[in-house]
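Some notes on the structure that comes next.
Of the protein chains in this complex, one is absent; all others appear in place.
For clarity, chains are labelled A and B in written order, and residue numbers in each chain start from 1.
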Amino acid sequence: MPKTVLMQGNEAAVEGAVAAGMRFFAGYPITPSTEIAEGCALRLPQEGGKFIQMEDEISSIAAVLGASAAGMKAMTATSGPGFSLMQENIGYGAMAEIPCVIVDVQRSGPSTGLPTSPSQGDYMQARWGTHGDHPVIALSPATVRETYTLIIRAFNLSEKYRTPVIFLMDEIVGHMREDVELPDPSTLKINQRKMSFHDGANKQCYFVPDGQFVPAMKPFGQGERYNITGLAHDESGFPVNSSEIAGKLVGRLLDKVEKNVDDICRVEEVEMDDAETAIVCFGGTTRAVMDAVAAAREAGEKVGMFRPITVWPFPEKALRARLPRLKRILTVEHNHGQMLLEVQRIVGGALSVDFLGRIDGTVISPADILAKLREEGPSHAE
Amino acid sequence: MPSDLVHLYMRIDHLPQIWCPGCGNGVIMRDVAVAIDELIHDEDNPIKREDIVIVSGIGCSSRAAGYLDFNSIHTTHGRAIAFATGIKMANPRLHVIVLTGDGDCSAIGGNHLIHAARRNLGLTVICFNNDIYGMTGGQYSPTTPNGDKATTAPYGNVDRPFDIAQLASGAGASFSARGDIYHARETIEIIKQAILHKGFSLVDVYSICPTYYGRKNKKGDAVEMLKWQRDNLVPTARYYSMSEEDRKNKKLVGILSFNDYPEYTEEYAKIVAACRKTKKG
Partner (left out) sequence: MGDTRYEMRFAGSGGQGVILASVILAEAAVIAGLHAVQSQAYGPEARGGVSRAETILSRGRIWFSKVSRPDFLLALTQASLDAYSQTLAENAVVLFDDSLSMPAGLDASRAIAVPVLKCAKETVGKAFTANIVAVGAINAALRLFDDETLLEAVRRHIPAGTEEINRKALEAGAALITPEQTAAFAVQIG
């Protein structure tokens, strides 16, 4: 029988990543993510893995990309200020198609902000933080157990689509401990790299067969010589100055996520079948929403929860499917209204979208949400 | 036979390289290729070609990674040493050679340089040092001498320059050396020793940039700039036979510092071994 343990969210991120096969971690201490670096420093050598504390967050993500190119599943963890510093190299990872997982345990910003206080202010940064058009997959857990299972999925998606995956945690889940019944390791599905290039076209390192989106990956040091660059490149991996090839490359990078949204997107829907009001939320905010939905239901109000687990790309199709029944959407986030913009884009004026947010580092309570739900008429207050 | 070398170790379909006529970078790239070739064929200490990974950043120097036919990764500006850190940690068997420039490794990447030196991680860093930002058209770099001109120092450079080899020594590099393009044979030998060195090694190779640095500072053409290297940079044996007076205003081409401090990945492997033993026991 699986054992129930008391576990912290940040600790679950470490254990889940280790279960996913992560064997390299490079990071720099920053509240509230530091327990992840500490956990990796302790656990990785036990698993034959490697930990290094780098001189900053820029070098942390660079070392992670280097280790992944040399064949190790690799991860870094940070919070807002460090996430900002990592952005250039996250774009490099997307362009050069190097898998890795970047954990961002969000805290209140901007700037140094409130380092120990919860926030979800990096939602848009996770999508648009690095320059240029690029693919992004971002996942956000709501419980300690989900942190464990979802970070495994983050590695699996990263390997499958050869792209950095953002694991968007927040202080609420990262620093919280709760009872967790971990899954039996033998039941976990773990994606491994193919370790050879696709056949055809002289086995070029970025060759992608028709009908597929992703080149196969063979790490450095396994016999074949090839080149990796952040410049626009052709299938041989060498820089080109051709707009045709550059356009085709970036198009494929975007397509591999956009054309596979059904595979990538996951949503949790609670009490949604007959719901007239949907509360949209993600990450740690979910915990207050779950209590609010239960209380509203007890009072006979038809309220449900729509929670993207894949927060980028936003699970658009699933939300659209719910729109015909809904009369109202309330988006609840610990920010000034970021996922709200995605919800508004999808709803497009078909119904009223209200917002409850907080930017002062305190936590939105179930009572706050119930009060907002019961407010007369649509509004847009904070 | 240079042509054999080109065929063996360079990606011919990506040549000719983009460097300007008279640029010293091609000489350094060739020195690196010769050093690797001699090590591959070294009877006592052969290294394997497939174990070599060339890592570069951004700038004129960093294009060399694309021309050399090894595993190569052309990374972001200043971060080559940090990418190389991950590669070496993931697979310590690899010979990870960073090709970088004065701006790439001592301005934007200066922090990574000193910390890799301090850790004594087994990387080999070859700095193509031409005292200028060439790729962007001639701005002053951390090695541009005080008073010299650049497009961003039209009235003369106010900054004082770094001596990159001394900087690495000061940061604890267990192997720090200086080379140039005039003393090619000596520089090749230094690069070979740097690659064979277990810990962190840096070779600051003085290149020349006649196009930007030379022209801005009236240093003459490539030949004149090479003559300056001949007259002012002195290989080890001669350098140490010179009087202190004669050494003034001359610079050593050779090894500045050397020690056998434990290498980082070997030390980390001991921790892994101890942890796994405890776990099993």
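Note that a residue touches a chain if its C-beta (ideal position, glycine included) is under 8 Å from a C-beta of that chain, and two chains touch if they have at least 3 such contacts.
Values in this document were obtained by computation on a predicted structure and should not be read as measured data.
The shown chains contacted by the absent chain are A, with contact judged over the whole complex.
Across A:176, A:278, A:319 or A:332, the residue that sits in touch with the chain not pictured is A:176. When the missing chain is restored to the complex, the residue among A:69, A:228, A:288 or A:373 that touches it is A:288. Residue-level contact of chain A with the missing chain is found at 4-6, 31, 115-116, 172, 175-179, 284, 286-288, 290-291, 294-295, 363, 365-367.
In the analysis below, only the chains that are shown with their structure count from here on.
The geometric centre of chain A is 38 Å away from that of chain B, both derived from CA atoms. Chain B contributes residues 11, 14, 49-51, 53, 55, 65-66, 69-76, 79, 81-91, 93-94, 111-112, 115, 268, 271-272, 274-276, 278-279 to its touches with chain A in the complex. On chain A, the positions that touch chain B within their shared complex are 24, 26, 45-46, 48-50, 52, 54-56, 58-60, 62-72, 74, 88-89, 92, 96, 219-231, 238-239.
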